[in-house]
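I have a structure I would like to understand better, so I am pasting it below and will then ask my questions one at a time.
Every protein chain except one is present and positioned as in the full complex.
Up next, chain A:
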Amino acid sequence: MSTDSFREMKPVSGPAAHGQLARSGPPEPALDAGASPTTGTGALQPAGGGRKPVRRKGLSERNRPLWMLIPGGVLMFVIIVVPLFLGIYMSALNLDQYSLRKWVSAPFIGVENFVEALTNSPLLHSVWLSVSYSLIAMLVTLPLGIAAAVATQNAFKGRALVRSIFLIPYVLPSFVVATVWRTMFQPDGVVNSALNVFGIDGGLWLNGPQTYWTLILVQIWASWPFIYLLALSGLQSVDHEVHEASALDGALWWNKLRYVVFPYLKGPLALAFLIGMLHHINNFTLPFVLFGVPAPADVEVLPILTYVTSFQSFRFGLSAAMAFVSLVLIAIPLFIYLRAVKLDDAETPGGKK
């Protein structure tokens, strides 16, 4: 169904016709043109002879209960939009423990905080660490999650058990995951003892350059079930007929997977990639509990940096500027990506079902 042809019509005034078209309520019985808005546009053209270029609402758009957005919208406004703008305002203030009490009248210093954040703080290094670690963790978890989903797609004995076990890392609180791993990664902990058996010196996991890989490893362990879940939901949406059809065509399992099943996973996995990346970049608990504060320089990721700036150095203004800069830095690729996958537009013609 398309309403595009209406837009091409020349505007000719006609109060009655105008009124009829603008309203999207129940059509008046006398006008048969209005009674069948979905039967194609061709029938309408001669009847009106020319109408206002009003975009006709589609069937699924009519009578939308938009008021249902109000509760969520109000909460969004109070909890996200207002603080966001307060945060932006704070980033222009010289706000620290000395001026906190009268924070509204803290000295206004314009972009100084931004200049300091960009030129004289580890911010850019942190951005690089955050993004690269998130990307590596994501690229490893994707195949892991897909493989696990494919493996548990068909029923076998004990599948329910395996599926439940797969979800354990996902349901454990981050704090618990990090604490357990921290214990295992001690210099004389079980990880190094196990490596010693094979004659490998594990070295330091919680300090020094290796921490970067420690963080990635634990992040992978904790987050692959999320990919698995979304991949599984994608697999469930593959119609039975598709499997049959491909079997009739003689496709072997790899070809079937590659050309028939994976296209179905594109949508859910794109979503998983996006949410997963944001989740990794925002993950504070994991690095905080694993490495403590001050963090080793190799894992001073964004959330840790903003935390230390805010709550150890009490530079609230600077920290707000840092948060804002990193928000922008992350929003740019996010925006491009969203446009590319059109995740937000399920009704686009030709889009995946």
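Keep in mind that, in the parts below, a residue touches a chain if its C-beta (ideal position, glycine included) is under 8 Å from a C-beta of that chain, and two chains touch if they have at least 3 such contacts; residues count from 1.
FYI, contacts and distances are computed from a predicted model.
Not shown: a single chain whose UniProt protein name, out of "ATP synthase gamma chain", "Tripartite tricarboxylate transporter permease", "Multiple sugar transport system substrate-binding protein" or "Prokaryotic ubiquitin-like protein Pup", is "Multiple sugar transport system substrate-binding protein". Note on the undisplayed chain: of the listed residues A:Tyr170, A:Trp213, A:Phe262 or A:Tyr307, the one touching it is A:Tyr307. By the touch definition given at the top, chain A reaches the unshown chain through residues 78-80, 82-84, 86-87, 90-91, 96-101, 103, 186-189, 203-204, 206-209, 278, 281-282, 284, 292-297, 302-303, 306-308, 310-314, 316, 319-320, 323-324, 326-327, 330.
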